[in-house]
Structure formats: C-alpha cells, structure tokens
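To start, the structure itself, in structure tokens.
With one protein chain withheld, the remaining protein chains of the complex are depicted in position.
When the chains are written out, they are named A and B in that same order, and each has its own residue count from 1.
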Amino acid sequence: MKIKTPSDLEKLRDQGQCMLSPQKPRVSVGMATCGLAAGAGAVFDALRQAADNLRLDLTLVSAGCIGCCQEEPLVDVRMPGFGRVLYARMTPEGADRLIRSLASGELPHENALAYIPEEGSDTPKSAEVLSGLVPINALPFYAKQHKVILRNSGLIDPQSIEEYAARGGYKSLLLALLQLSPHEIIDEITRSGLRGRGGGGFPTGKKWEVCSRAAGTARFIICNADEGDPGAYMDRTVLESDPYAVIEGMTIGGYAIGASQGYVYVRNEYPLAIDRINHAIERSTECGLLGEDILGTDFTFSIQVIRGAGAFVCGEETALIASLEGGLGEPRPRPPYPAVSGLWGKPTLINNVKTWASVAAIIRKGPEWYAGIGTKGNAGTAVFSLVGKVANTGLVEIPLGLTLEEMIQGIGGGGLAGKRVKAVQTGGPSGGCIPADLFHLPIDYASLTQAGSIMGSGGMVVMDEDTCMVDVARYFLRFTMEESCGKCTPCREGARYMYAILTRIIEGEATPEDLVLLEEIAMWVKEASLCGLGQTAPNPVLSTLRYFRDEYDAHVREKRCPAGVCRALIKLTINAERCTGCGLCLRECPVGAIRGKKKAPHIIDPDLCTHCRTCYDICPEKAVEIVR
Amino acid sequence: MITLTINRRPVSVPQGTLLLKAVEEAGITLPSLCHHDALAPYGACRLCMVMITAPYRALVASCTYPVEEGLVVETDAPEAVQARRLALEFLMSRCPRSDVIRKMAEKEGVTASRFGMPSTEQTDELCVLCGLCVRVCRELIGAAAIGFTGRGSERRVGAPFDFQSDACIGCGACAEVCPTGAIQMEDRGNQRILRAWNTRITLSACPECGRFFTPEPTRFLKKMLPEIETYWEVCPDCRRQKTSRQWLNAQ
Partner (left out) sequence: MPLIAQPDHPPAGAVLARLHQIHSAKGYLPEADIRAAADDLAIPLSRLYSAAAFYSAFSFQPKGRYTIQVCLGTACYIRGGDRLLEKIETLLGVKAGETTPDGMFTVETVHCLGSCSMSPVIRVGEETYGRLKVNLVGRLFKKYRPGEPGQKGVEEQGT
C-alpha cells in the first residue's frame, strides 16, 4: 500500500496499533546483537517450540534492545488485559515455563523484572497480579533516563513500519512535507539546540543551513553509522532497534537541504544492523515513504546502505566520503567542509545516527520541547553505552547535564562486585579518563572537554581499582597505531613512538626522561596531525598523565604496577588457606605453571608463570593473589 | 589581492594563494616535502607548520591553508618551530640515510634524532610517504600505475600486488618528483627498470640514433596535442635536435 495522504498514514498507524496490542499474548524478545550474545536466540527458539507444543496462539516478536543489557536475555510479555511485563535473564528452560504459565492464563513471578506502563493507561493488572512488581521507570537503571532517540527501541518490532507508525512515526515527515518549508525545518532544528551526536557536537541546524546555502546542483545526505569507538554500541542499537526513525530523519533532512539521495555508511562488524536498515528501506519504499513523490508531493528521496570494511578512520567525515568514492579511507584537510564540498565535490550533509534519530522527534514535538530538555548549550538527550567494570551495563539515554555520579553510581549501580570505581573513560580513543573525584561534573560538552576528555559519541567505559591506567593509555595508543591511516607524519610516527615508550613503562624499563618525552610527543601529535584521529589520539595519554601521574611514577620509579595488571611487574601466588584444590586453575593455565593434588592446595611455578592472571580471574575461592 | 601579516610584516598576495606560497613571497623558506605546485594540496608531511594568531590561534600546515584577509602568521613562534623540529626528528629516524632530510633538519636546527627506532630493517628506508609519486602518476600523468598499500605504520608505496605494473608507461615522473631519491630509474639495454615498483618497461629503439626510449608518453602527448606538428616517432633527444634544426632553417 502506498501512503499518499494523511488518512493513509492513519490506516498504517491503526494496523500497527493492532499489532502492538493484539487480542492474544504478544511475546517479544530483545534480539539486538547484545541480546543474541547473551543467548536470546535460544530463548526465542524455546518460546516458539513451547508455544507450538501447547498450541498457544501468540505473537512472537524479535525486537531490538530495551537498554538494560545486563539483564539480558529479556522477554517482554503483553497479555491482553494485563499490560506488559518484562522478564529478565531468561533461559530456554525458563522460556518453556513462561509459555506454560501463559497458556494457563497466568503471568509467572519467576524472572519478572518490572512492568512496562502503557501510554495513557493506569497501573496495569499485571502489577496487581505480580505483587511487588515495580514499573520499569522505577528501577534505578531507568529512573533518570529520558528516551528520545531510543523512544521505540525494544518496544516495537524493528522490522514493522506499522508499529513504528503506531508510535507516532512518520507524523513528522507528513508535517514537514505538507506544512513546513525547508527553511522552517532548518529553523526548527536550529532553535532546538540540537548538536551533532557523533562526537564533535557541532550545532546541527547551523550545518544544515550552511549546506542548504552552498552552491551546487546535486546534494547528498549521509548517515554516519561507522561507529568505530571500541566499547560503544549506541549507533548499532539504534539501527537494529528503530531503523525507521533514522530513515525518517534523513528524509526530512533531504527535503530541508534539497537532496534526493542519501547514504548510510554502516560499520562492517554490524551485519544485523545492515540487514535491519536495508529491510526498513525496502518497506519504506514499498509504502511510498521513500522513492518518488513521497506522501503525494513531488519530493523524491532514496537511501542506499554502504557497508564499511573495518577502518576506524572512516568514521571521520572526509575519510568516509573518500571511502564512499571508492578510494582508501584517507582524510583530507578541512576546509572545505563536506557541507560545502563533500561527496564528488558536492554539498553533503553528514550527521551521526543519533542526530538523525532525534530529528523526527524534534519536528513532531517542537524545538521548544527539545530545548527544554538538558541544560543551556547542551539541549536534549544523549545515548551512552555504560560498560566495563560497572554493575549495570547497558544502553542509557539521559538528558544532558546529569552528573557522572548519577550516571555511574545511580544508573550504573557502582562498581562490579563491590570494587571501587576509579575512573570513567569517555569518548573512546579520542577521549580521556576522568577520575572518580571529578564525578560531580555534569555530562555536557564543555565540562568533559575541560576535564581533558570529550563527550564523544557515547562510549562510557568504567574502570575500577583492578584497571591499570598506564595499561589503558597503552591500549588506546595501540588502537591508534593500528587504525591511523598513515598519511601524516605525527599520527603515523608519533603514535608508534608513544606506544613504544608506554611499552617500556609497563615493562618496567622506562626512565623519568621517557615521561617528559612522552608528553612532548603527545602535545605535538595533538597539534600537528591532519585529522581528528591524530589530533585526539594523545588524549588518553595526556588525561592519565594528568590524573594518574602516581601510577606512571610507580611504574617508572618503583617498577611497580599498583593495579596488579602489568605482567612484568607482578607475581602470582596461591593462598594455601583459601585454596580448596578444585583444580580449575591447573586445567586453565595456558602454560601449565600450576601444580597440585586434587583437594590439596595448589602452587604456581614462578619460573613458568607468565603472569597472565587467568587463574586470578577464574578461581572460585579467590585464592589467587597478586603480589604487586 | 589579500593582505596578511607574516612575522609582523604585511604581505599582499592574490586570493586563493596558499599560505606556504605567501610565506615564500615574504622571503621565508619553510621545510616541506609533500607539496608540489602542480598537484592538489595534500598536507601529509606536516613540516610546513606555522602558527596563526588571528582570526584564531592554531598551528596549521601552511601548504593546505588558503590565505584570508587579516590573517596573522608567525613562522617563528616557538610552538611552530618545535612542531617542525619534531617532524624532522621523526623523519630522520625513519630515514637515517637521507641527506635531503638531514640537510633540511640542520636548517631548522636539528642535528640528531632522539627517536632511533629499535627495528634495524628500516635503516635503508628513503621514502617519507609524501605521496608525490602516487599523486603525480595519478593526477598529472593519469596512468595511476602505483598506489599506497596498507595503513598506519605499515603504509608503503608500490605497484599493485607489488609486482610489474601494467599501467606504468615508464615516463619517470615519479622518480623525478621524489624529494628523497627513493625511486631510482635505470635503463639497461632495451629495459627501463623501476626497482621501487618491481616494474620493467621494454623500450623501443629510435629510428634515427638507435638509442632506446619509451614511446608511450609520446603517444599520449600526441593525442593531447594533435595540432602540433612534431617528430613524434623519434626519441626525445633526436626530436629536440630535429625541431631546433627546423627552426634554425626557417630563420
């Protein structure tokens, strides 16, 4: 069916409404990549199997990510008349029991995490049936979240354009095409205060303005989905969980600047995201929401998905464009900026996935609404992937201006297994490590930059007392070294040399002069490199030097690794009193350095031990000790 | 014309001039390896760094920075000098045998590099990855016979699959443009050898003098300039002689 008029869209929306709240149970499983990694596939199969066996008529949906990845596999159950309940940490066996209960008309207590209130309705019956169950937004993990970009994530079937429409999808496009001029759209985006969510934080409206005014006949839209920061998965999740939101945003952008072709450049490691966005493009085209004469107007817009091939630097806009053009992903000096001269030298509007996903919400609810979220100069919400040594890992969307404390202790629930949180790394290889005593800082562009890090695209990796900050700095330099395109001297040669110095430090072979040299090179790479990759690559080193100088000094002067990580500077022993002789470490030691009889204390042969800490990690009795 | 300030003195240059050229205009030479007037700005070696203090303060590569009215430039700012020196130090450690780099470094006051690389196999390296050879072959000749391979510290220049480039026409522009002499072109009998590209070109004998030459570049020139009557089929030396003789006779 082609959607040509507002009433066509209304029909689509009604269909979606029926799919979201059918007259039979609807069971949806979080099947984004994170869910799959936790075993959601097996849970899904078990649910289907059990339902088939019991001939239970239900809708089984594979949904996107609902955010609290820590609790995955997650199953969201909607029983007609009962409302929605979220079940956590499901297993295939649990799935079987769940279906049995549903078949007998009951909602089980087992694994129930929270109920999901439905818009405009009171406390659902499920809350009465399952006494003690709280609404999802009462969980500490969700309490301070505000979902704009992730508004549909995990709540709808990402393949279904009907369900997207039922949640208000395509209303903005309708509004934009039928009632707003391109100029008015750009004005609304400008007034909303939206800033690019890809890392730079450039005012989005201003970029659109520049692009729409640039001279040239053809124009292009690009969605940057090359999410390269290690330890971050916001953009993947948006594409996997709510692809239509990105498409709608890009289409509005195309109309605003006068482009008829858009590209989504997706990171190679994200096969599921590529499938989902491709499917959504197909469906939108079938429905006449992409292609020619969109919504009965004369506006034409198509989107093509391009698969990246494993190069972090292609996230940089000029490198991404070079890669699209078929060359190697090598950045070029700016200006000219892509908004003026981009793909094939034509004006090109490039924005991040999350920026695009925010657009439709802003057009629909108005720029004032958006500007009212967050703080001054930092309007709206941003998505973070809260991972690492933190109790609750997951995908979090917050209004800007929340403090790091609220994020890590509140939402994240503090350290892992009671360990003390030492720092948080934001902004990936371009960012820095912020120490715990600065956690009172608000999460906004200026504060994080001032603290020597950056807001970045949303990676937030928590580190605890068992993380060595020198090792972390070295880790990032190695990343830069492997991912630098190699075009310019500072990034290519400087990163390699900084890595060499950091290696000397963790091996206990560095001198105090090396630290001086390290800082000198870091400053040069930062200021003399050609593109953002090199210009920000020293941040992990500079920020750790700034806040964790004592750890560097311990390595250099005392030949000691306080966190007990650097292999050359530690020893491992087994505490005979705690060891129960279970033999796990003996089996798992990669070099066979552990000896001992069953049920008797084991010992580590210091001559064979490579200090890899495998035994330390796996010992169920915590009997392995690190001598630092 | 655009007026800017370089080292506290006003300089006027036409609009669109690159800062590197404006600085030269002011009588100051900056080290530079990857810039060539006939090629698009590239900005890879980062030797030509200067400090601008207005409209904002930043270190910039002068070879990619177009001049603008009111720009204030200091080539002698300590940060700029330091940036150029470090780049030279690193290039020296990359190519310890290169006289070109050593001399360039000496001019900037660098006599030795602190960054000797531990690996010894790199000591014969002469290539600084300025990319001039690749770009001249692609942008000016249009043969695109060579390119970059790998990335990061593994980046190199070479022929596809590091083996006999079929697209190479043996014009020698790469060897000519290479600032450090990393590309040697050698004619041996009827063979032209470009060792850096693992490539051999078979030469033709000149019907006039019998010396070997490569007819390919001439063929392209002929296609480009069909209106010019000249002795296309003989070697460049004989062509020069014949043309000048013709000219003298006409006089």
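One rule holds for everything that comes next: contacts are C-beta pairs under 8 Å (C-beta built on N, C-alpha and C of every residue); 3 or more make two chains touch, one makes a residue touch a chain.
In this text, all values refer to a predicted model and were calculated from it rather than measured experimentally.
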**Message:** Using the touch definition from the header, name the shown chains in contact with the chain that isn't displayed.
**Reply:** A, B
**Message:** If I consider the whole complex, including the chain that's not displayed, which of A:L12, A:A165, A:L290 or A:L324 touches that chain?
**Reply:** A:L324
**Request:** Taking the full complex into account, find the residue in A:F82, A:Y115, A:W208 or A:F312 that is in contact with the omitted chain.
**Result:** A:F312
**Prompt:** Just one of B:E68, B:D124 or B:E139 touches the chain that is missing; which is it?
**Reply:** B:E139
**Asked** Which of A:A42, A:L60, A:L175 or A:A446 touches the chain that is not shown?
**Response** A:A42
**Item:** Residue, one of A:S28, A:Q70 or A:S529, that touches the chain absent here
**Value:** A:Q70
**Request:** List the residues of chain A that touch the chain left out of this view.
**Result:** 33-34, 36-42, 69-70, 72, 227-233, 236-237, 263, 267-271, 273, 304, 306-312, 323-329, 343-344, 385-389, 393-395, 425, 428, 459, 461, 463, 467, 472, 475-476, 479, 482-483, 485, 584, 587-588, 590, 612-614, 617-618
**Item:** In chain B, positions touching the absent partner
**Value:** 138-151, 159-161, 165-167, 169, 217, 220-221, 224
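Here, only the chains that are shown with their structure count from here on.
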**Item:** Geometric centre distance via CA averages, chain B-chain A, whole Å
**Value:** 43
**Item:** Parts of chain B lying in touch with chain A, wherever the complex brings them together
**Value:** 41-47, 49, 59, 61, 64, 79, 82-83, 86-87, 90-91, 93-94, 114-115, 117-118, 128-129, 131, 148, 150-155
**Asked** How about chain A: which of its residues touch chain B in the complex?
**Response** 311, 313, 328, 332-333, 481-490, 492-497, 500, 517, 520-521, 524, 527-530
